[in-house]
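Here it is, the structure in full.
A single protein chain has been removed from this complex, and every other one stays in its place.
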Amino acid sequence: MSAESIVELKDVTFKRGERTIYDQISLDIPRGKVVAVMGPSGIGKTTLLRLIAGQIKPDLGDIYFDGEVINKMGRNKLYEARKKMSMLFQSGALFTEMSVFDNIAFPIREHCKLPDDIIRSMVLMKLNSVGLRGAADLMPTELSGGMARRAALARAIALDPALIMYDEPFAGQDPISMGVLIRLIRELNDSLGLTSIVVSHDVSEVMSIADYAYIMANQKIIGQGTPQQLLKSDSPLIHQFMSGEADGPVPFHYTAEPIEEQMQEVFC
Amino acid sequence: MLLDWFAGIGRNGINATMTLGRAGIMLFNALWSLPNIRKNTPLLIKQLFVVGVQSLAIIIVSGLFIGMVLGLQGYTILVGYGAENSLGPMVALSLLRELGPVVTALLFAGRAGSALTAEIGLMKATEQLSSMELMAVDPLRRVIAPRFWAGVLSMPLLALMFSAVGILGGHLVGVEWLGVDSGSYWSVMQAAVDLKDDVMNGFIKSVAFAFVVTWIAIFRGYDCIPTSEGISKATTQTVVHASLAVLGLDFVLTALMFGE
């Protein structure tokens, strides 16, 4: 475990029932960088984030966060560790019963005993950094998808975490809010000294901000490197993924018997 | 074939036991912590409002009508024996021992229980519970526990109000409309109704029902499959399971309390 890594996975195997999601993967996330984890949908990229957050435990292997093994922590230590990380969910996951302001104030109120005016100034600063200071009094249902995600981002940075995990931040966003989010992820990472993990399958957007990237497929990590290295890679799998080809090492067809045989069964 | 049948029973038995185990663990984790008065009191008050105050209207209206029906039915039966003076105890005992706790619990399951399930299920489906957990806030303590206590506290109060309003409703029909003597309505009632045997036992019943109904409601929400179909199924299950549990438990408690 090197001092530069904030998160490190060592030979992690994770199974859901009989299905293996990860087969002995190892990766590490260097401090202060924006690291992308890419891969086709349905291979459990979100699962990776949940493993790092300690919400689920691996079947084999260890996950280190800030020098400690997260999957062997007791409840209280785990909750302490989680104060240093935060996660931006795909849906934003704002609390629908409270206003945007109260949403951002929620983690601060839960963990710190601070007077109201200090909380108010903290929340307004966080909202200002995502450009939503004017929307403080709106309810989450009144926000557009992009605004909801930015508000959730403000909540994720409310306690100044060391690590922030983005789960598909670009899914279903229009080009403008996508541009805003890309800029925010990069800027927040650099100005607050965060480490960011971005899980996504939007190759071009992620590549524009990532310092380093992992590509996952078939339960393994199939490629890693800086965006430039990956673009030049001659591995057919990486090539298929980076350029978005329909067929290749990741087959177009879900595993099935040959079509001729099945058709014969049908017509005979 | 026979083996399949046994395997089916076994599977259902195992599933039921596991569900009960998960429900028990959830409740234990939610309640097994020192309450933080400063943080939890406002949450509890909010939930008391949602669960209790907002159920008040349906409870009072139903209580009034059930009391009036009891007054009417009781009168037509009792007058045949010239015993219409016993209308008071009939109305009061039916309400205090059975109808107050049971009907309140059934209405509560339909009104507040289903709402609790749907709310918690939706919070789960929209990842609000997950995100709370990642903010190092335990959703069991922050979301589940206040809702549970609000249910357990407010249902017995609602049952008391139901019985009180029902007795007034019986008075309205029996005394005001059908001409039973007001004095004998109250005095015969007082002679027959015992504070400990009837009022307190009914109250204990409603506390037990409150525990069971709220537990089922929050567990169904917490344990639901986080899709719109899963939530709707969980909501239905809350009403069905809670109602059956209340009626079954009522028989057991009645046998223990009033059976000799």
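Some points to look at:
Chains here go by letter, A and B, matching the order in which they are written, and residues are numbered from 1 within each.
Convention: a contact is a pair of C-beta atoms (placed from the backbone, for glycine too) under 8 Å apart; a residue touches a chain by one contact, two chains touch by 3 or more.
Convention: contacts and distances are computed from a predicted model.
The UniProt record for the undisplayed chain lists the protein name "Outer membrane lipid asymmetry maintenance protein MlaD", from the options "Outer membrane lipid asymmetry maintenance protein MlaD", "DNA polymerase V", "Peptide/nickel transport system permease protein" or "CoA transferase subunit A". Just so you know, the chain we are not showing touches B across the whole complex. One of B:Ala92, B:Val152 or B:Ile218 touches the chain omitted from the figure, and that residue is B:Ala92. Of B:Gly52, B:Gly71 or B:Pro146, it is B:Gly52 that touches the chain left out of the display. The residue from B:Ser62, B:Ser163 or B:Thr214 that touches the chain not shown here is B:Ser163. Note on the undisplayed chain: of the listed residues B:Thr117, B:Ser154 or B:Thr214, the one touching it is B:Ser154. By the touch rule set out above, chain B reaches the unshown chain at residues 42, 45-46, 48-49, 52-53, 56, 81-83, 85-86, 92, 96, 154, 156-158, 160-161, 163-165, 167, 186, 189-191, 193-196, 198-199, 203.
Please note the rule applied: only the chains that are shown with their structure count from here on.
Separation between the centroids of chain A and chain B, computed from CA atoms only, is 43 Å. Looking at the complex, you find that chain B touches chain A at residues 39, 122-123, 126-128, 130-138, 142. Listing the residues of chain A that touch chain B in their complex gives 53, 55, 79-80, 82-83, 85-87, 89-91, 93-96, 106-107, 110-111, 152, 155, 159.
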